[in-house]
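Before I ask anything, let me first share the structure, which is written out below as structure tokens.
One chain of protein is taken out of this complex; the other chains stay put.
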Amino acid sequence: MPRLVSHPDEVKIVTRRFGMGAADIERYIELGGYASAKRCLQQGADWIINEMKASNLRGRGGAGFPAGMKWSFVPKQSAKPKYVLVNGDESEPGTCKDHLIFLHDPHAVIEGTIIAGLAIGAKVGFIYLRGEYRYLLEIMEKAVADAYARGFLGKNIFGSDTEFQVITQTGAGAYEVGEESALMESLEGKRGVPRIKPPFPAVVGLYGGPTVINNAETIATVPHVIEMGAAAYAAVGSERNGGTRLFGISGHVERPGVYELPMGYNLKKMIYEVAGGIRGGRKLKAVVPGGSSTPVLLPEEIDIGMDFDQVGKAGSMLGSGGVVVIDDQTCIVEFALRTISFYQHESCGWCIPCREGTDWIKKSLTRFHAGFGEAKDIDNIQYLAENMMGRTFCPLGDAAAMPTLGFVKKFRKEFEDHLNGKPCPFAKHVDLAVV
Amino acid sequence: MTLFSPRLAARLDALVEKYPLRRSALVPMLLYAQDEIGYISDAVVAEVAQRIGITELDVRNVATYYSMLRFKPAGKYNVQVCTNISCMLRGGYEIYERFKEELGIGHKGVTPDGLFSLEEVECIGVCCWAPAIQVNYDFHDELKPDLVPGIIDGYRGKAVAEAPHA
Partner (left out) sequence: MADVTFIVDGKKLTAPAGTLLIDACRKAGIEIPAFCYYPGLSLQAACRMCVVRQEKVGKLQTACTTTVAEGQVFITESAEIAQARKATIELLLGNHPLDCPVCDAGGECELQDMTFKYGAGESLYTEAKQHREEQQWSPAVYYDRPRCILCYRCTRMCGEGMDVWALGVQNRGVRSVIAPNGGGQAGQSNSELDCEQCGMCIDVCPVGALTSGSYRYKTRPWEMNHVSTVCTHCADGCKVTLGVRQVNDGSEIVRADNRDKSGINGDFLCAKGRFGFDFVDSPERLTKPLVRNEAGDLEPATWEHALRVAATKLKEVRENKGGAAIGVIGSNQTTNEENYLLQKFARTVLNTNNIDHERTADYAAFASALAGHPGKAASLREAATAPAILLIGGNPTEEHPLLAWNLRTNVRLNRARLYIANSGEIKLERQATAVQHLSDDGYPALGAYLDLSNSAFSKAVLAEASLLVIFGQEYRGAQVASLVEWGLKRASVRFAYLGDYANSRGAADMGLLPNLLPGYVPVAEPGAFDAEYVGLSATAGKTQPEMFDAAAKGELGALLVMGANPVAKLGIDLIALNNTFVIVQDIFLTETAALADVVLPAASLYEKTGTVTNTYGDVQLTRKAADRAGVKPDFEILVRLAEAMDADVKRLVPFGKACTTADLGQSRGANSGEADRHSVWLAANSLEWKMSPFDPLAVLDEIERLVPGYALDRTNLFGGNDVATEPGFVPVSALAGPDLVVPAHDGLFTSGTLGRYSPALKALAQYQAAEVVETAVE
């Protein structure tokens, strides 16, 4: 069972009910649950969207698109049914926050889905969990059944004339399905290959109907925003970055875990104070700030506030909030190899630059790390990654190219050392890259 | 005629009615079928195609896309060791090595008694409690190599307990 952690700097909003048995519907209600949904039912769609806009809540999946604005794009009138789709395909390496939400607060996801449905005028919401999260799916399924039993879901939610259904869905192993249009394809029983955009999901989405797709954390945050008020929520975070974020700190820290901190919280402080610093008193070598696809930061680059804008300014991305901390005993070449191996494994194969690019970078890095590198390889790897950037069908190509470019550019010397026969601290892993 | 147990068959009957379109049941149906049959056999493909109302080719196109679906039998307990970055940094490979040693099999291998299979897998969403593995759907986190034999023994015992009495 994932261990819960705590730190005084935390502002517990989304994690407020964690560890309090809120998966049980009675307990959830006791803890104030479903009050926000009821309130939204009374206030109506425009009010909800205005609140969401005012909250400055930005998408927690990684792109950071303002949630209220996303909802406002859905046309009011639509011939086809509208849908809410909750993206719980959490698969970005370094990210495990949704895991905890599903485990400790499944009703918050349901309540957020209802509110999103009310906001856009949808009658059906889908909650999609990655296939590996079977036990969490079972928790979610029970929560949904309980909500139906209480009349919170169904033809007349909370005794009103409003209908809202929630359908749970499992994936079966595919990172790419985290991309919103690939998620819709998967939910429609197809290969998880993204769709051509435009049209965007808000106009033509699931089953051809207007669809709002939000990350599970975003959705789970929604009831809290309603509860505490948009202004109060926005005030917690930094400029244009409302509220808190569930930062998952992993890797070489003393106290890894998922911490809920205000947006804009200082990264250096997060590593050295919240997570207890580098394990075993070692030195920091690098930080991947927002999941494996975000470009690496050097120790001298981490004195920044963790929000979408500030991390962007530092040349990386806030991403999924998965902070991966790397100490000085780590081989960056191997780390780069393990990263690209993942994207090579997960590339859907649809477009040429991603399908072939991830594979050739992986092949080159595998050989390079095994000690058979050539001088031209370093430039070649950089060339490959540069020619993937911005050229692929969906963001997965960028997600693979960005970290690769970061490693090669910021740790070029370490690559060159490999050529010069300097021992690699992780040499024993050489033959182990995922096939 | 169905390949599946009455319970699963009933579940799959309900599954296709759950969505606005039958086809949405495809991915879960394949996964649930695999949970019972052990892998996606030709017979599973045929029955799923018929249940959804699509061609077998279409089922294969989709099934081969998802990495949790397999087309050869695995062990009764499929050990999936994450070696992705967060786990790697905290010894994921050491865990994987230890499983290889203890079970005597490598990536996608199956023990001769059919009890265990081993797989090196991508991130399973347990990064903050790394290193972690999944045995079938059960998570084991914050592992150390020395915990590996105990985990294996636990499942051996479970297998014995679940085995029909001779």
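Think of it as A and B in the order they're written, each chain with its own count starting at 1.
In the analysis below, a contact is a pair of C-beta atoms (placed from the backbone, for glycine too) under 8 Å apart; a residue touches a chain by one contact, two chains touch by 3 or more.
Just so it is clear, the structure is predicted and the values come from calculations on it, not from any experiment.
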item: From B:Phe4, B:Tyr19, B:Tyr32 or B:Tyr65, residue that would touch the chain that is not displayed; value: B:Tyr65
item: Residue among A:Lys82, A:His99, A:Arg355 or A:His369 touching the omitted chain; value: A:Arg355
item: Per the touch definition above, residue among B:Val45, B:Cys127 or B:Val148 touching the missing chain; value: B:Val45
item: Touch list for subunit B against the chain that is not drawn; value: 40-42, 44-46, 55-61, 63-65, 67, 69-72
item: Where the unshown chain meets subunit A, residue by residue; value: 174, 176, 191, 196, 344-353, 355-360, 363-364, 367, 374, 377, 380, 383-384, 387, 390-393
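Keep in mind that, in the parts below, only the chains that are shown with their structure count from here on.
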item: Whole-Å gap separating subunit A and subunit B, where each centre is the average of the chain's CA atoms; value: 24
item: Partner subunit A, residues of subunit B touching it in the complex; value: 18-21, 23-28, 30-31, 52, 61-62, 65-69, 83-86, 88-90, 93, 96, 107, 120-130, 134, 137-139, 141-142
item: Subunit B contact footprint on subunit A (complex, rising order); value: 1-3, 81, 90-96, 98-99, 124, 130-135, 167, 169-175, 186-192, 207, 248-252, 256-258, 288, 292, 322, 324-327, 330, 335, 338-339, 342, 345-346, 348, 428-429, 432, 434-435
